[in-house]
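Scroll down for the structure; my scribbles are underneath it.
With one protein chain held back, the other chains of the complex are shown just where they sit.
Chain nomenclature is as follows: A and B, assigned in order of appearance, with residue numbering initiated at 1 for each chain independently.
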Amino acid sequence: MVSKALIEINGLSFSYDTRPILNGIDMSMRRGQVVAIMGGSGSGKTTLLRLISGAIQPTAGHVKFAGEVVHELSRDALFKLRRKMGMLFQFGALFTDLSVFDNVAFQMREHTDLPESMIRDLVLMKLHAVGLRGAHHLMPNELSGGMARRVALARSIALDPMLIMYDEPFTGLDPISLSVIGNLIRRLSNSLGITSIVVTHDVQESLKIVDYVYFIADGVIAAQGTPKEVRESVAPFVHQFVHGEEDGPVPFHYPAQAYPQDLGLEDNRV
Amino acid sequence: MSRHILSAIQNIGHRAIESIWRLGHASRFFVLVLLKSGTSLRRFNLVIRELYFTGVLSLIIIVVSGLFVGMVLGLQGYETLQKYGSESAVGTLVALSLVRELGPVVAALLFASRAGSAITAEIGLMKATEQLAAMGMMAVDPVARVVAPRFWAGVISMPFLAAIFSVMGVYGGYLVTVVFIGVDEGTYWSQMQSAVDFRFDILNGFIKSCFFGVAVTAIAVFEGYDAPPTAEGVSGATTRTVVTSSLVILGLDFILTAFMFRGVS
Partner (left out) sequence: MQRTTMDLWVGFFVTAGVAALMVLSLKVGNLNAYNPSQSYIITGNFENIGGLKVRAPVKSAGVVVGRVTDIQFSTQTYDAVVTMSMDSRFTFPTDTFASILTSGLLGEQYIGLAAGGDETMLKNGDKVMKTNSAMVLEELIGRFLFNKAAEE
C-alpha cells in the first residue's frame, strides 16, 4: 500500500499537571492499516487516543488527521472531523436506554436527514456485518460482553468512518468472542479501507491481526515493527512484554526502600 | 496544639475556597446548559421522553403525599381552631398553607428526592460507563443531547406537580373536615375562596414552584455531570443532589416569601 498517511503524529507530548505522560511520540498510519499500540497499564495509551480525537490538547507537537492539525480546529470543525472517526470503548459504552437498533441508528438520526426506511436498511446492514442482525430488538442489558462490543462496533461504523480507535477491545472476553472481535477488526479494515488503531494488552491476539506494532513505555516509543519483527525481537523490553515475563526492564517491584529495612530488621540487629 | 488549630483553620479555608470554586463551576455549567437548549426545544420529543421519567413517575408520590398532608392539616387545623370557635376557617387554613408554602416546598422536596436523584444517578452512570464520552466521539454534544432535555423536563414538571399536590391537599382537608368531622361544606369552600387571592397566593405559589424546579434540576444535572466516574462517585453525587437541593429549596423559599408577602397580611 502506497497511499498517503491518514494520521501523522509528530513530537507529541502531553503532561498532566507537571507529570509527563507522553514525551515526543512520532507515528504514522496509512489507510486500511491496522496498528496496535501496546504498553503496560498507565503508560499513556488511552491518552494517545484522546489526543488523536481532540478530547485533550497536547503540550507540544501535533496530530494530523487527513491533513488537518486536530488541536488547532475550532469546536465545530472538530465535531465535523469526528464524524470521520469511530471509537470503540473498553466495554462498548452502548446507550443503555436505547435498543440495539436505536444505538446503531443514533448517529444517522443525529447527523443525517435520511428517511426512516433507509436508516432501517443501513442499520440492518451494519448489524449484519457484525453478525447480530437478529438481535436488533434487544436492549443492551440483554447482551453478553462480546455481543455488546460487536454492537458498539456496528455503531462506530454507522457513518463509514476513515478511522476506528479501539480502546482495549479484548478485555474481559472469552476466547471465542476474542477471536470474533479480532477477525472483525481485520475484516473491516480490509473491506472498507478503515484505518484501525488498537490499544491493547493482549499481545498474542493482536499480533495475529495487525500490520504494525508500537510499544509505549515511560511516555516514549520503546520499540516498533511488524508482528514478525516483534516476535523475533531480542530487545529486552519487547521480549518481556511479548512473552509475559514477570521481571525484566519493567520491574515486578514498585520502587521501595530495602526490604529488611522496611521490616525493621536492620534496626534490631544493630 | 497551636499547630492543630492552625491546620483546622487552614482546613476550613480550603473547604470554603473549594465550595466557592464549585459554585462558580456549577454556574458556568448552568449557563452552558441554557445556551445549548436549542436542540432540545427544536426536538421536543427528547423533552417529552424525559417528562415521562421526571413528571409521570413522580405523580404517585406527589398525589399520595398531597392527600395525606391535606388530611393532617385539616385535622390539626380543626383541633386548634375549634378552641377559638373558628372551625369554619379550617378551609382557609388548609388552602393558604398549601398554596403559599407547603404545595411548592413539599412537592419540590419530594421531587428532589424522587426525580432529582434519578437524574443525577442516570447522568453519572452514563458518564461512568463512558456513554457520554462515546456520544462526544460521535460528534454529538452530550450537554445538548442528554443534559438539556432532562433540565427542561424538570423545569416543566415542577409547577404542575406542585399544583397537583396543592389540589390533592385541599381535597384531603375536605375529606377529613367535611366528610369525617362534619364541617359545613359551603363554609369550607366559601371561607377558602374569600381568603385565597389569585394573584397574591396562587400566582406567587406558582412562581415559587418554577424557581424550585429550575434550582432542583440544575443541581441534579450538574451533580450528575460532575460526578467522579466511579460507583462511590455516583452515589455520593446522588446524595449531594438531595441534600443540596433540599437546603436550596428552603433557603430560596425564605427569600421568595420575604419578597412576595412582605407588607401583606
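Methods note: a contact is a pair of C-beta atoms (placed from the backbone, for glycine too) under 8 Å apart; a residue touches a chain by one contact, two chains touch by 3 or more.
Since we're looking at a predicted model, the values are computed, not measured.
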| item | value |
| --- | --- |
| Visible chains in contact with the missing one | B |
| Touch with the omitted chain, as defined above, among B:G77, B:P159 or B:G172 | B:P159 |
| Among B:V170, B:A218 or B:V242, the residue in touch with the chain that has been omitted | B:V170 |
| Contact partner of the left-out chain, one of B:I48, B:V64 or B:A231 | B:I48 |
| Full-complex contact with the absent chain, from B:L32, B:I202 or B:M260 | B:I202 |
| Where the unshown chain meets chain B, residue by residue | 45, 48-49, 51-52, 55-56, 59, 95, 99, 157, 159-161, 163-164, 166-167, 170, 189, 192-194, 196-202, 205-206, 263-265 |
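As a convention for this text, only the chains that are shown with their structure count from here on.
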| item | value |
| --- | --- |
| For chain A paired with chain B, centre-to-centre distance based on mean C-alpha positions, whole Å | 43 |
| Chain B to chain A touching residues, read off their complex | 125-126, 129-131, 133-141, 145 |
| Contact set on chain A toward chain B in their complex | 53, 55, 79-80, 82-83, 85-87, 89-91, 93-96, 106-107, 110-111, 152, 155-156 |
